[in-house]
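The structure follows.
All protein chains but one are shown at their positions in the complex.
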Amino acid sequence: MPEPIEPYEEGRAIAATGAGGATDLALSEAETLEKTPGGPQGTGPDKKARSLWSDAWRDLRRNPVFIISGLVILFLVVISIWPSLIASGDPLDCDLAKAQEGSQPGHPFGFNGQGCDVYTRTVYGARTSLTVGVLATLGVAVLGSVLGGLAGFFGGAWDGVLSRITDVFFAIPVVLGGLVLLSVVTSSTVWPVIGFMVLLGWPQISRIARGSVITAKQNDYVQAARALGASNSRMLLRHITPNALAPVIVVATIALGTYIALEATLSYLGVGLKPPTVSWGIDISSASQYVRNAPHMLLWPAGALAITVLAFIMLGDAVRDALDPKLR
Amino acid sequence: MGRYVIRRLLQMIPVFFGATLLIFLMVNVMGDPIAGLCGDRACDPATAAQLRKEFGLDKPVWQQYLTYMGNVFTGDFGTAFNGQPVTELMAQSFPVTLRLTIVAILFEIVIGISLGVVTGLKRGRPVDTTVLLLTLVVLSVPTFVTGLLVQLLLGVKWGWIKPAVSPEAPFSELIVPGLVLASVSLAYVTRLTRTSIAENKRADYVRTAVAKGLPRRRVISRHLLRNSLIPVVTFIGADIGALMGGAIVTERIFNIHGVGLQLYNGIVRQSTQTVVGFVTILVLIFLLANLLVDLLYAVLDPRIRYA
């Protein structure tokens, strides 16, 4: 019986140039891309991981969505660190006499219910939102990927227990949990809010990290490394982590946006941040009382909040598209 | 199939007890369970001690939890801050939130899936780009901002709806709040359907259906849609529980006398029994909704049914 003459480099030529879309071409491309991780060609994990990231980076650099959202985020980071660059006033310098007044020279966004300058407060609010978002995301990502990754890697009883624990956390509505846990907190710092988000947010990342570690573990080259007697820690660090990281990063980026929105929601419900902390959530919440007469107080911080959340969601979307070749 | 259902039911049990225990601990550790029992003032020490004894609060927490759960299984959810049995509050508020959730889910199914199918089929065209941008905007504006804006515009400025929903909360008054409650999920359903359709459109079996000479409509409705909707149905089913528990914000904005508002009041007044009781029911609904999803999944996908 003659052997098939199919060449080993099936569809390579097309895949290498990234042509996509057409049925026949796209099919062979998808096949090649899916095969590559465990492919018999012996493409090493490092090479594969590196090319995944460099391919993604090449894609991202020419993606307008990534560029725009990246610039917005960069701008937000800069004004969070140096708000005085664009706002000369003091967010806590308020004059009740000017309460609810509209736009006037030097105060483009007008004044809020306590007579504070809305523009200055909106600028200073970025720092709070970004601090909460970034720290909560870091906490969630680290805790979630360590717990989920270990569960996925070792499996067994530890995995079973962890899966049930994540189920338990998933069963509790987030806003509800926030109300219960934060209603008795009197501290006006950002720490209780961040702590709460990490406590209730880690299962989301843990589930994803677990799934992608299990997938990575099943790749042929990882099996081969195991067969060759690679130690657990070496396999985790060198072979699995680089490949399991992508989905975690994508979800964490999008989650960053949702944590910023969650902080605002909790502040609106009165259990998040508290004055004198300057936060968009607090400002929107207090503005909602005056919304019939002075909607500008609500629109500016709400707009800033929406743009920030949007920027992170779009960034996450762009990164996912770049890292997931199947969706191209 | 039967074994599958039983396995799922058994898996629910530890999650149910875990979640209720977690919320019980949170309420007990964080708050003072008797704080709300003496009206707005703090209880004097003697009364407080007596109350603690009466409610069994001097016992260890795990014992309290077991006693509480024992009572729950006989239908006794305790008393709310205003002296009303918690079950009575539930009977008033759950139907309202259920109606609100039904409205929201209908929006997700009708609008979300239709938009998702259209954009998935026309991927890359102007319709697709427009809808995709819209979903991004909806996703990035938190529900409470959407709610406040909708209330301001439709309720106050244009007078299309009443800014606050009446206590009876009929379906007609819940349409706009339901849309607000659904908004984020709606955007998500649209995107999920779009991705799923666009992915399955390239599937081999769709190519086979075309090669069989089936009309385009039949290829889409019978072959493409059925497969693409499996993950969407899963999401929407799981969302039932999430929406009921997440209606706090919407209910507060539109003053809807539902579960969220009762819970909010319970938390503000530190009424342990109200909070734990409501959350217990919500967790149960969440789990049952997930079970429903699993069953639906098996109905839609024979590969699971016969696994």
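The letters A and B name the chains in turn, as written, and every chain counts its residues from 1.
Simple rule for what comes next: contacts are C-beta pairs under 8 Å (C-beta built on N, C-alpha and C of every residue); 3 or more make two chains touch, one makes a residue touch a chain.
The rule is simple: contacts and distances are computed from a predicted model.
Visitor: For the chain not present in this complex, what protein name does its UniProt entry give, out of "Molybdopterin synthase sulfur carrier subunit", "Cytochrome c oxidase subunit 1", "ABC transporter ATP-binding protein" or "NADH-quinone oxidoreductase subunit L"?
Guide: In UniProt, the chain excluded from the picture bears the name "ABC transporter ATP-binding protein".
Visitor: Using the touch definition up top, pick the residue from B:203, B:233, B:268 or B:284 that touches the left-out chain.
Guide: Touches the omitted chain: B:203.
Visitor: Of the residues listed, B:76, B:199 or B:301, which one is in contact with the missing chain?
Guide: Spelled out, the listed residue whose C-beta touches the missing chain is B:301.
Visitor: Taking the full complex into account, what residues of chain B touch the chain not shown?
Guide: Considering the whole complex, chain B reaches the absent chain at 202-205, 207-215, 218, 222-223, 226-227, 230, 300-303, 306.
What we mean here is this: only the chains that are shown with their structure count from here on.
Visitor: When the C-alpha atoms of chain A and chain B are each averaged to a single point, how far apart are the two points in Å?
Guide: 23
Visitor: What residues of chain A sit close enough to touch chain B in their complex?
Guide: Against chain B, the touching part of chain A is residues 23, 26-27, 164-165, 167-169, 171-177, 179-181, 183-184, 257, 261-262, 264-265, 268-269, 284, 288, 291-292, 295, 298, 302, 305-307, 309-310, 313-314, 317, 326-327.
Visitor: Which of the residues in chain B come into contact with chain A in the complex?
Guide: Spelled out, the residues of chain B in touch with chain A are 11, 14-16, 18-19, 22-23, 26-27, 30-31, 136-137, 139-145, 148-149, 151-152, 156, 195, 199, 202, 207, 241-242, 245-246, 248-249, 252, 263-264, 267-268, 270, 275, 279, 282-283, 286-287.
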